[in-house]
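What follows is a short report on a single structure.
Every protein chain of the complex appears in place save one, which is left out.
A, B and C label the chains in the order they appear, each numbered from 1.
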Amino acid sequence: MAYDFKAIRHVEFSETDMAGLMHFSNYFRYMETVEQSFLRSLGLSVFRSGDPPVSWPRVHAECDYKLPLFFGDEVEIHLLVAEKKPKALTFVFKFRKLNASPPVQVARGALTAVCVKHNSDGGMAACSMPKLALEKIQTAPLELLR
Amino acid sequence: MAYDFKAIRHVEFSETDMAGLMHFSNYFRYMETVEQSFLRSLGLSVFRSGDPPVSWPRVHAECDYKLPLFFGDEVEIHLLVAEKKPKALTFVFKFRKLNASPPVQVARGALTAVCVKHNSDGGMAACSMPKLALEKIQTAPLELLR
Amino acid sequence: MAYDFKAIRHVEFSETDMAGLMHFSNYFRYMETVEQSFLRSLGLSVFRSGDPPVSWPRVHAECDYKLPLFFGDEVEIHLLVAEKKPKALTFVFKFRKLNASPPVQVARGALTAVCVKHNSDGGMAACSMPKLALEKIQTAPLELLR
Partner (left out) sequence: MAYDFKAIRHVEFSETDMAGLMHFSNYFRYMETVEQSFLRSLGLSVFRSGDPPVSWPRVHAECDYKLPLFFGDEVEIHLLVAEKKPKALTFVFKFRKLNASPPVQVARGALTAVCVKHNSDGGMAACSMPKLALEKIQTAPLELLR
């Protein structure tokens, strides 16, 4: 059973804005990267995987920014499974700046993804998540989610 | 007194992802565009404007996605001032797909921006918003915020 | 017959980088936007349009940067058809900053797109462009391409 995943990124020049900070929209791209790595580590994928194929579009995204991130900063993004419903998963993400002494949490985000199947007309409909996901993914301990 | 602003965008090819939809992170860029246009319409700016200069970094961002947006879709983004504190503004954004019959709300987002001054050491500190902002910006009527 | 198209954009905050300028990669997104508007104005599309459906992936992209662009700048992007081959189109793009006195060319770019059909295995193969494109698109006069 899995309930968390960590990845590390370095803030790139193209991710900064004229204020000199990482642009706030890029935190969502960071979350997605870790979300996908987590799913891949379980043999799943965010888009059209399995038989029948399912995808995981997001229905909610949010982020609280506490301290800025700068070009070159080394950031650990820690995904935690916050909620598991039959058709949806909510992930919490803790952003820690590692090149600070001591390392410090700079942001906290969340994504909710719904499992969908693809209809023949191109539409999508929510469906129960695959057995593999049901069996392998569990909610993280409460003390980690704080 | 101003409490809302509308802008229209067309979803660009580079804003889609392999699922064929507008990538969820781009809704935050859309929100920012309207936020800036709103501030500019009042003679303000999101970055280092006024004397002494202040900026408006975001401390919170969120979005709920109801229906997908596709390449070429015409989207109206309606900004509404949801909360006005001495040092912070919260905006709500309603996304409407105009090329639907009838037009339909596809997403709803929010940004909270804090007014900061820039210290000589490069740091930032929250401060009261400029008189111009205090005088010109008010909260939108409740019925519009629903 | 059509050989050019113009569009206007304003540089957005999220398109700047910590150097305070529009990031160089975003000029390519601007080119694409105008390219697509040009094709759309002729009843074509960059992706899977027509019967049988064809797409227009790029095989070459380039840009020369002469003067920087800043947040809020008003930019005219002028697309010109520089070369028309049976299976490929090369577009030249002139970037003009309109909020300068007088307006000034700040960059010049180019894209080459190849017409492809989609094979049943998901692959793509170059093919002759649709009759509509052949008939409607012509090369711009040489004096405009300088």
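Following the convention adopted for this analysis, a contact is a pair of C-beta atoms (placed from the backbone, for glycine too) under 8 Å apart; a residue touches a chain by one contact, two chains touch by 3 or more.
Everything quoted here is computed from the prediction, not taken from an experiment.
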Among shown chains, those touching the left-out chain: A, B, C
Given C:37, C:55 or C:139, the one touching the chain that is not displayed: C:55
Touch with the omitted chain, as defined above, among B:4, B:17, B:64 or B:83: B:17
Candidates A:36, A:90 or A:139 - the one touching the absent chain: A:36
Residues from chain A at the interface with the omitted partner, ascending: 12-14, 29, 32-33, 36, 40, 46-47, 71-72
Touch list for chain C against the chain that is not drawn: 18-19, 21, 24-26, 28-29, 32, 47, 55, 57-66, 68, 124
Touch residues of chain B, complete complex, unshown partner: 13-14, 16-21, 23, 25, 71
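As a working rule, only the chains that are shown with their structure count from here on.
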Copies chain C and chain A - interface residue numbers shared by over half, same or different: same
Central subunit by CA centre of mass proxy: B
Cα-centroid distance, chain B relative to chain C, in whole angstrom: 29
Where chain A and chain C are represented by their mean Cα positions, the distance between them in whole Å: 34
Overlap residues in chain A, where contacts from two or more other chains coincide: 18-19, 21, 25
